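The complex appears here minus one protein chain, its other protein chains still in place.
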Amino acid sequence: MKTLQIITTGGTIDKVYFDDKSDYQIGPPEIGRILEDTGVAFETHINALMRKDSLHISERDRDLIREVVDHSESKHILITHGTDTMIETARALMGINNKTIIITGSLKPARFRDSDAVFNIGCSIGAVQSREPGVYICMNGKIWNPLEVRKNRSANRFEIA
Amino acid sequence: MKTLQIITTGGTIDKVYFDDKSDYQIGPPEIGRILEDTGVAFETHINALMRKDSLHISERDRDLIREVVDHSESKHILITHGTDTMIETARALMGINNKTIIITGSLKPARFRDSDAVFNIGCSIGAVQSREPGVYICMNGKIWNPLEVRKNRSANRFEIA
Amino acid sequence: MKTLQIITTGGTIDKVYFDDKSDYQIGPPEIGRILEDTGVAFETHINALMRKDSLHISERDRDLIREVVDHSESKHILITHGTDTMIETARALMGINNKTIIITGSLKPARFRDSDAVFNIGCSIGAVQSREPGVYICMNGKIWNPLEVRKNRSANRFEIA
Partner (left out) sequence: MKTLQIITTGGTIDKVYFDDKSDYQIGPPEIGRILEDTGVAFETHINALMRKDSLHISERDRDLIREVVDHSESKHILITHGTDTMIETARALMGINNKTIIITGSLKPARFRDSDAVFNIGCSIGAVQSREPGVYICMNGKIWNPLEVRKNRSANRFEIA
């Protein structure tokens, strides 16, 4: 892997906290800072495509994500995405040839001290350069087939569907 | 991957700081805390085998590590190790059949805010479940063949040998 | 100062994030963990009195806080509180004799990496043992007279009223 194409779409991983609004909003992508701390030995191209809660990702948004993936010159694609609908987006990307695509996100915002964001991004990068072409979900330390995984909302984790 | 065998040997990743001695020492393994923060969807067995600066890992120590790997029932092995001699240890583990073995560590102690430890462990876990049986180094976000990588000490990073 | 009475009432400082609800809630007090990390050289008594967004602190709640302060055997009182109405609570505590009372909180949850919570608690503890009896607000690194400070909501900071 010489170049990794990163596409960010929003979701919990990029949530920031604004006290004056007393709620969370989606900020700029955290993945840049995370990769800088790590000193990765390959090039990265970051496309900050959208900043959406994944409940608001539409079919049109998925078409746009697919288009960006299709046009990327890299064979290795990492997408950060809200966890509520990342499986739907993964399924919408199936059938693209010759690219390994990993979709990840986090259950707690990257800015939290005990967030799973750095781990999940690391896990995705380990997998994206190791797997055959195809589309995968990376959550809870596992690489899942998008057709065989679900988010268990009450337990707040991913598991076999 | 249902079970991941983890073997810790010491190294920078587990270094702690003692002010009264004005230096660092190797503490208990940090990987347990890291996996707990993440909530991984598989079982882990942690064997805290030794607590050594990797400059002090002997051939005897490597024999011991190999023995533990050989006797593990898991097909997926993650070893945390000091970065100065992890390549030698990786080479000493080549030839073991039917197991995917990843050796990782960190350039800054896991207790540092900007450590690469969490990322590297994530990256290793993404790779260990994705790669063919064999031995690999995971550092700087890449999965390396132990015969083709070196640590560049002055630049403090791993690169193609 | 031999003993510090701590009263926690909720607010941003104790906010935690639940992904499945896509919002935050007020969790158990963070101040215990913070003081443990620090190793303070005095005794602390923590009374986790309520877990409220400060917009929901009622006059009745303020009466209860005042009662707890009145009955504390300590002369040094630290109250953690949401920032939106901490000034009102401070004013409601004026007139208590022989006690130095500091009210603090944070603009970002303590669980955020770049939260002001640890700093503010430190600042409050430095002031509570240094000031004459009275009631003070500690925010943005300053010890304020509750009659002369206001929260600037749009700039998200405290300033001279």
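Per-chain residue numbering starts at 1, and chain names A, B and C are given in the order in which the chains are listed.
In the analysis below, a residue touches a chain if its C-beta (ideal position, glycine included) is under 8 Å from a C-beta of that chain, and two chains touch if they have at least 3 such contacts.
Here the structure is a predicted model, which means the values were calculated and not measured.
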{"item": "Touching partners, among the displayed chains, of the absent chain", "value": "B, C"}
{"item": "Among B:Asp53, B:Glu88 or B:Glu159, residue touching the chain not depicted", "value": "B:Asp53"}
{"item": "Sole contact to the chain not displayed, among B:Gly10, B:Pro29 or B:Pro109", "value": "B:Pro109"}
{"item": "Residue numbers in chain C that touch the chain omitted from display", "value": "1, 34-35, 37-42, 107, 114-116, 118-131, 138-143, 157-159"}
{"item": "Contacts of chain B with the absent chain, listed as residue ranges", "value": "12, 15, 17-20, 22-24, 53, 55, 83, 107-109, 111-114, 153-154, 156"}
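Assume only the chains that are shown with their structure count from here on.
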{"item": "Centroid-based (C-alpha) most distant chain relative to chain C", "value": "B"}
{"item": "Cα-centroid distance, chain A relative to chain C, in whole angstrom", "value": "37"}
{"item": "Length of the line joining the C-alpha centres of chain B and chain C, rounded to whole Å", "value": "43"}
{"item": "Residues of chain C engaged with two or more neighbouring chains", "value": "113"}
